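With one protein chain held back, the other chains of the complex are shown just where they sit.
Chains: A, B and C, in written order; residue numbering restarts at 1 for each.
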Amino acid sequence: MSALQVRRSLLVGLVAFGLLMVPWVFGAFTVSTFTRALVFAVLAMAVNLLTGVAGMPTLGQAAYFGVGAYAGALVSIHWSELGVVQLVVATLAGVVAAVLTGPLAIRGRGVAFLMITLAIGEIGHSAAGRLDAVTGGTDGLSGIRPVVVLPGSEGLVNEGLIYYYVLVVAVLAYLGVGVLLRSPFGLTLRGLRDNEARLRAVGYRTDAYALGAYVYAGGLAALAGSLWASSQRFVAPGDMGFEIAALALLAVIVGGVGSMWGACLGAALVVFTRDYFGQIVSGHAPLLLGILFVLAVYLLPKGIAGGRAQWRSLFPAARAARTTGETT
Amino acid sequence: MTGWFNAHFVSMVDGVAYGLLLFTLAVGLSLVFGMMDVLNLAHGTLYLAGAYAAYALSDGSWLGLVIALAVGLVVGLVGGGLLAAAVAPLQGRGHLDQAALTLGISLIAAEVMVMLFGAEVLPTAPPAALGGSVSLLGHTYPVYRLAFIGIAAVLAALVYLAFERSSVGALVRATVADRDMVRAMGVDTRKVLFGVFGFGAALAAVGGVLGAPIIAPGPGIDERVLVLSLVVVVIGGLGSVRGALLGALLIGQVQTLGVALVPSYAPFLLFGAMLLVLALRPQGLFAPGRA
Amino acid sequence: MTARRTPFLIAAAAAGALALSACGGGTLGGGEEEAGSGGPIKIGLLVPQSGVYKSLGDDMKAGFEVYLEEHDNQLGGVEVEVILADEGETADSGKAAADKLVKQDEVDVVTGVVSSAVMNGVVDLFETSKIPLVGSNASPTTLTDATYIWRTSYVNDQPGEALGAYVAEQVDGSVYFLAADYQAGLDEVTGFKRSFDAAGGETADEVYTPFPGTTNFQPFLSNAKSSGAEALFSFYAGGAAVEFVKQYDQFGLLGEIDHYSAGFLTEGGVLDAQGESALGTFTAMNYNFDLDNELNASFVEAYEAKTGLKPTTYAMASYDAAHVLDLAIEAAGGEDADSESINAAIGEIEEVESPRGTWTWSEIGTPVQTWYLREVQEVDGGLANVVIQELGEL
Partner (left out) sequence: MSAQVPDAGAAVAGGVPAVAVEGLSRHFGSLKAVHEVTFAVRAGSRHAVIGPNGAGKSTLFALIAGALPATAGRVRLHGDDVTSLAEHARARRGLVRTFQHSSLFLSATARENVLLAVQRRHGVQGSPWRAVGRRRALLEEADEVLGQLHLLDRAGAAAGALSHGERRQLEVAVALATSPSVLLLDEPAAGMSPADTHAFQQIVLGLPQEVTVLLVEHDLDLVFGVADTVTVLHLGEHLITGEPAQVRASEAVQQAYLGAEDTSDLFLEEGP
């Protein structure tokens, strides 16, 4: 076992520890911001699966996020408080929605795909505001019951417990995406991004793979939606609007296109900038986000996950100080 | 039939006004994308800057309008130049980085404009001489919108001729078709980029000055006109002036006549039309051929 | 295989060891909160500081501050600390801001809230954390059984309901309905039609325009014009209200079709922006700055001194929210007041003297108040809403 492996293991352990400790260290608002960041991270992974892995930049994942959120919320209100039931139904709803809309979306690539997905998102957003009877219209859907983890146990009300519930599901989603990426299917998706013409020439039905990625991402976004409904206990059409879609895409870009842990970090950065620091300088969250995006594009061309070299080049002074320190 | 025509006559005329306004916005976006593969999401900001210039400087006189137009032109050229300079270091890094950068810039600019002009929608009066309404085949219609149709039609014709007929236009078209070839011919394509960026931005800002009485400046307007112009551009086909013009006129009608015909489906018309076009022709209606 | 498993074991051990050594103090395992005794009472002011509703937020902030300034920054005889939070534009941003006020700043009471979507989104938060929210604008009709939520404004369908019967009586012919396509628009029209239909009014058509996003009302106005309706009832606010009123004039409806609306259409800054196009527009509202009572006179004077503007209904409702808190905190024992006791005391308030006239709580925690019919008229060379008559109490 190499030194690198030891270091990586220690890092994973440290991150795991950090995530586990959050509710014990921070106050309720910070914890709920972490919860939102985790949900957003799952959504960002779905966006990244399409954008970064398969090379199809999307502004439509908020639509499936919304489908999942409404599905989860409706299950909670009308049928079952059990988290597992909500997650499964929501994911299935997202998959069905993606299967129905995907064939249209994958007709285009690049900017055409981006715009088709934008249209799907906006139409979904409008429809959610219109379907009063199901979605509660533009005022949103409230009355979602606290999520129950095991049959017979109490619903989760404490921010810390909700955080753990979301954390567990998010980690499982992360592992699920990891397995997918290591599978031949994942390799094929990367091939789709690199060179679709060649993939076709080798004999792949590339549209089938694009659709497969779309459906998987749709289900994953819907899973995130269900987590959103459980943690916020409120769903509104804005949850499937352009703002969420754009922020998710930007989170992926900031994090490093193609890297899943980068997407998660990017999502956390975006959520904390908007909800946490944005509240500290009340009313200027959009300004902070704007600055964040501009700085990220210039200073970290490959995103947070883009390797250590670009980080080091950011701090030449520190590096110089350290080398002189070492020589003396 | 005449009854139907009579009922929707105003909508059709207004669709032309809207379409021409969209054209002034979309053509710059389309050329910059088609030529240099630059996705500029700060394009709506330029319209907003022009519209705020019109609000701040127009006092109901013709002189006010002229000053506003001059300021709008300068703001557009400078803004376009700055944006071109901002995206220049991103050469070869793909659309996503450009999108993040320009969106970030537009968020910052929007915040600055709110600080300067407040958060209200600021309705902007046209020159007093164009202020009222006239009867158009028995229907009341704002004079300014009629005048706008005239001015914008001339503007569109000039842009079209410059692009299709002049030697500079030929260079731009050649760059759209095959950038490497033009570069190999010894043309500095960066200059072409700056030129087209500045031109497109100036057109958007001038569109903002002229369009302020129709789509008034206010928070969120930048994003709205950006989305509209993006829709026009992808419907028309990236990098095509003819496509931008026809796409803009089509969307203009969808947004007026279409809405008048089926008002209850109004929120779905814009994107529904775009989906329909892209489903049939993913490359847009008038995509120029690439070598 | 063992080589593969080793890193995992190290990771698990590292995480476990550190986790065991950690101590409580956060959300989980933390000690009891210190009780709210001593120190100033913390009030969260949740209003938009960004986005399209910013100007409403500014009015509400100013209205609240006017009351505080009149009372030496004390409510119920106790020093208060106002913590501002940005509601933003969407339910998400509003909910996040409310979360921060309740969970991080640990305020004793919250006031404000412009958007009804935000209001719906935060109901659970306030009900479960047992902190009173004295809303001063947003008021969805569906909110009927909350314990900790009060509103000093109105209920969304009331401006319409106050006006419906009057319009049915006045208009000889059918009425066309145009409203922004969101819950508040639906509520206004529903409220209007409740009293309008009962009084035998005739509907020409009922159309909802996409919101936000509609800047060009021409197709809708053209349809309304060719429908042959005698009058039109609309619901718009903010930027959309400006565009709507101007285009109502530009496309030749002004003067031909009487225009009735909920008061937000011509309330505050939008009226200046609309200019003469607004002349002759009738609106229903629970307040107007020209109301003739002593309290209103002093309120208008103080408000104008602070902002240079005439107060709007948004500012007035926020001023009243401060007044309600003043009464409640005093009744709850001043220094010793906490969230629970303040909430209980709010419900005990018999009547509130207000710039709009005296009002009382309804069964669902909203004001029972007099409604006024106003017309936009020229006053001293400028435009203003002028009260024409009372529309009765709701």
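Just a few scattered comments:
Just so we're on the same page, a residue touches a chain if its C-beta (ideal position, glycine included) is under 8 Å from a C-beta of that chain, and two chains touch if they have at least 3 such contacts.
Computed from a predicted structure; not experimentally measured.
The chain not displayed here makes contact, within the full complex, with A. Here one chain is not drawn; of A:Thr188, A:Ser231 or A:Ser259, the residue touching it is A:Thr188.
Contact with the undisplayed chain is limited, among A:Leu104, A:Val149 or A:Leu180, to A:Leu180. For the chain left out of this panel, the touching residue among A:Tyr174, A:Tyr204 or A:Trp261 is A:Tyr204. Counting over the whole complex, subunit A has residues 179-180, 182-188, 190-191, 193-195, 197-206, 208-209 touching the chain that is not drawn.
We take it that only the chains that are shown with their structure count from here on.
We define each chain's centre as the mean of its Cα atoms; on that basis subunit A and subunit B are separated by 33 Å. For this pair, subunit B with subunit C, the centres built from the Cα atoms lie 36 Å apart. Shared interface positions of subunit A, i.e. residues touching 2 or more other chains, are given as 126, 129-130, 284, 286.
Residues of subunit C in contact with at least two other chains: 50, 54, 181, 210.
Interface residues of subunit B facing subunit A in the complex, by the touch rule stated above, are 33, 39, 89-90, 93, 95-97, 99-101, 103-108, 110-111, 223, 227, 230-231, 234, 238, 267-268, 271-272, 274-275, 278-279, 282-284.
Taken together, the subunit A residues at the contact with subunit B in this complex read 51, 57, 104, 107-112, 115-116, 118-120, 122-123, 126-127, 129-130, 242, 246, 249-250, 253-254, 257, 284, 286-287, 289-294, 296-298, 301. Of all residues in subunit B, those touching subunit C in their complex are 7-8, 10-11, 14, 18, 114, 118-123, 125, 133, 139-142, 145, 214-216, 218-221, 224, 255-260, 263-264, 266-267.
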